[in-house]
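Have a look at this one before I ask anything.
A protein chain is absent from this complex, but the other protein chains hold their places.
Take a look at chain A:
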Amino acid sequence: MDSAREMRHLPSITDILRSVLEGQRLGENAAAALFHSSDFLTIGAAAAEIRKRFHPAGHVTYVIDRNINYTNICVSGCTFCAFYRSPGMSDAYVLSRRELAQKIKETVELGGTQILLQGGLHPDLRLQFYCDMLRFIKREFKIHIHGFSPPEIVHFARLNAMPVSDVISRLHRAGLDTIPGGGAEILTERVRCEISPNKCSAREWLDVMRVAHDAGMRTTATMMFAHKEAYEDRIEHLARVRELQDSTHGFTAFIPWTFQPLNTQIGGMPAGGVEYLKTLAISRLFLDNVPNIQASWVTQGSKIAQLALRFGANDLGSTMIEENVVRAAGARFRMSLSEMRDIIEDAGFVPRQRDCYYNLIENPRTGRP
C-alpha cells in the first residue's frame, strides 16, 4: 500500500485524519486519499469523533413523517429510476385531494409532524396546481411541508416560463416550509449527462438551493453514489455542497445513499456496506459546516444504518410511513418506530424525535421525548 501511496503522492491517512481532528479543513486531495484507502475503520473512528463534537449530548434523532408522491408521471426518464411512468401508462397516477388528505390524516394520527411531498416531473400540471395543493394541505392540517426537490422546481420554472426565484417564492407563500435535497444524484455535469440527461444540471440544482436559502428556507442535500461516478465526482459533489454552505448556511443535513439497481436501466449489483460506511464517514469529515449527517436505513437496511451511527451519522431520518421510489428499485427494508428507537439505544445513543429543523421535540401524540 505504501508504494502505491507514494506513486500517487498521497499523504498517509493517519496524518490526514489527525489534521482534521485538529480542526483543519479536509482538502480534495486528502479526501481522495481517504476514498482510496481501505482502512475504513480508522476513517470511521475519526468521523465518529467529529460527530461527537457536533452532537456532544449523544442524541440520535429521527422524524416521523410520510413520503407522499403526488404523481409518478415523469418526463425525466432517468436511467437509475424504477418508479416513474410515462403519461398514459396504465399504472400512472396523480393523487386526488381525498387520497392526499387521507394520507396526511393517518400521518398526524401516528404522531407525524411533517410530510415529504415529492413527485415526478409532470408535463402538464401548472404551478397553480401545486400552490393550490399546498394551500389545501395547510388549510386542513397543522403539518410541516418538506417538498419539491430542485428538479421539480426547475421543471416548474421551465413549464411556467418563470424564474426559479418566483417559483420558490410562490410555493413558499402557498405553504411550502422546506425543500428536500433530492435529485442531487452526483453534482457533476459529466455524471449527470450520463445518468440523468433530462434532469436539471448541477448548476441549476445548486442555484435552487441558493435561492431557497436566500429566501430564508432551509433545505437538505443528498448524494446518490456507486453507479457511474468516480471517487473524484463524489469529492466534487461534496466540495460544491460545502462551498454553497459556506455562503448560505442553509443546509440542515447531508444524506448520502447508494444507488439501488433493481428494475433500472443501469442495473448491476448494489454497493456493499463498506463503500457506504466509508463514503458516509468521509462526508462527515468533509462537510465541516453541515451539522447533521443522516443514515439511510431505507437503502441500507437497519443493520448498516445502525453501524452508520458509529461512522459519523447522527440522524436516522424518517420512520417512512410510506415510501415508494426506492422500493420500486428493490429496497424492501421496513422499520417501525420502536425498532428505530431500539437500534439507537443498542448503539449506545439516546433516541429523540425531531422536527424538520432538527429541533428536539416531544411526540405530539404521546407527549414523550
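One rule holds for everything that comes next: contacts are C-beta pairs under 8 Å (C-beta built on N, C-alpha and C of every residue); 3 or more make two chains touch, one makes a residue touch a chain; residues count from 1.
Throughout what follows, contacts and distances are computed from a predicted model.
Asks: Look at the options "sn-glycerol-3-phosphate-binding periplasmic protein UgpB", "Maltose/maltodextrin ABC transporter, permease protein MalF", "Aminodeoxyfutalosine synthase" or "FecR family protein" and return the one that UniProt uses as the protein name of the missing chain.
Replies: "Aminodeoxyfutalosine synthase"
Asks: Given the contact definition stated above, which residue among A:Q245, A:Q300 or A:Q353 touches the chain not shown here?
Replies: Per the contact definition at the top, the residue touching the missing chain is A:Q300.
Asks: Give me the chain A residues in contact with the hidden chain, please.
Replies: Within chain A, the residues that touch the unshown chain are 14, 17-18, 21, 38-42, 44-46, 48-49, 225-226, 228-231, 268-277, 300-307, 310-311, 332, 339, 342-343, 346-348.
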